[in-house]
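In what follows, a structure is listed as structure tokens, so that the remarks can point back to it.
Here the complex is missing a single protein chain, while all its other protein chains stay put.
Right after this comes subunit A.
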Amino acid sequence: MKRTLFRNQLLPWLLLAPQLAITFVFFLWPAAQAVRQSFLREDAFGINTSFVGLANFKALWSSPEYLNSLQVTVVFAVSVTVLSMGLSLLLAVAVDRMIRSTSLYTTLLVWPYAVAPAVAGILWWFIFNPTIGVMPYFLDTIGYDWNHISSKSDAMTLVVIASAWKQISYNFLFFVAGLQSIPASLREAAAIDGAGPVRRFFDITLPLLSPTTFFLLVVNIVYAMFDTFGVIDATTEGGPAQATNILVYKVYFDGFVGQNLGSSAAQSVILMLIVIALTVVQFRYVEKKVAY
């Protein structure tokens, strides 16, 4: 808290006005609209709207498509998080051993952060293109017939790889920072006590890295749930047979393509609740610094 303050009463409001105005018009008002619409149902021509209470939410819970989308989202988010964080941790631990080449490797590994998710999707879509792609060609030589246009699991693998690839650089940077903040004396002491590199990694490095790991866990789940819209839309568009139709894509699809506003709004409300829950978890536990 500041002890020295300025005494004007009007000036702070003028300074806040632009941000408050934009926040109100483009954030709070639409969010309130989503909540309102989630309790309404429009008829097929959009003329009459009636209050239906929680019917939109009930319809979602009994809709096999929504439950499928929920399941797809969980599988997708967990796969992206595990794959991306696993690879990044491996790379970060390797770079942590380096003395001279750290900055070179860092430069070579961080740039995918700047690639748009939609572009990342297009790039991997091309590599895995069943007719002209590089990967299906190699997979064919080992007897696997890759086709993400018809195979559900191939499509899921494709979007997971594209999304995880883009997130590697972000996780890598935070893991490297986390590793560097672990005092070298701890590892030296363990080495003197006769612990080998593997033992030191599991008994010292990994536990002391847990605040970073936990923070990244939340960030990656949020990324996989919301920021991967571009990857999905540029590659599979939720298909085949809804195999990659994650929640945030379904909100868009039902609202804009399906024109089912009540259902889309109810889905928006559920997603907002999920985001709020994740944000609260992050603020609660990141403050406390998870450690053993």
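The working rule: a residue touches a chain if its C-beta (ideal position, glycine included) is under 8 Å from a C-beta of that chain, and two chains touch if they have at least 3 such contacts; residues count from 1.
Simple rule for what comes next: contacts and distances are computed from a predicted model.
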{"item": "Per UniProt, the name of the complex member that is left out, chosen from \"sn-glycerol-3-phosphate transport system permease protein UgpE\", \"Chemotaxis protein CheY\", \"PQQ-dependent catabolism-associated beta-propeller protein\" or \"Sugar ABC transporter ATP-binding protein\"", "value": "\"sn-glycerol-3-phosphate transport system permease protein UgpE\""}
{"item": "Candidates A:L54, A:L67, A:L90 or A:A241 - the one touching the absent chain", "value": "A:L90"}
{"item": "Given A:L54, A:L67 or A:A177, the one touching the chain that is not displayed", "value": "A:A177"}
{"item": "Hidden partner interface residues of subunit A, rising order", "value": "2-6, 8-9, 11-13, 15-16, 18-20, 22-31, 33-34, 37, 87, 90-91, 93-95, 97-99, 101, 105-120, 122-127, 129, 131-134, 137, 165, 168-170, 173-174, 177, 184, 187-188, 191, 197, 200, 215, 219, 226-227, 229-230, 233-234, 248, 251-252, 255-256, 261, 264-265, 268, 271-272, 275-276, 279"}
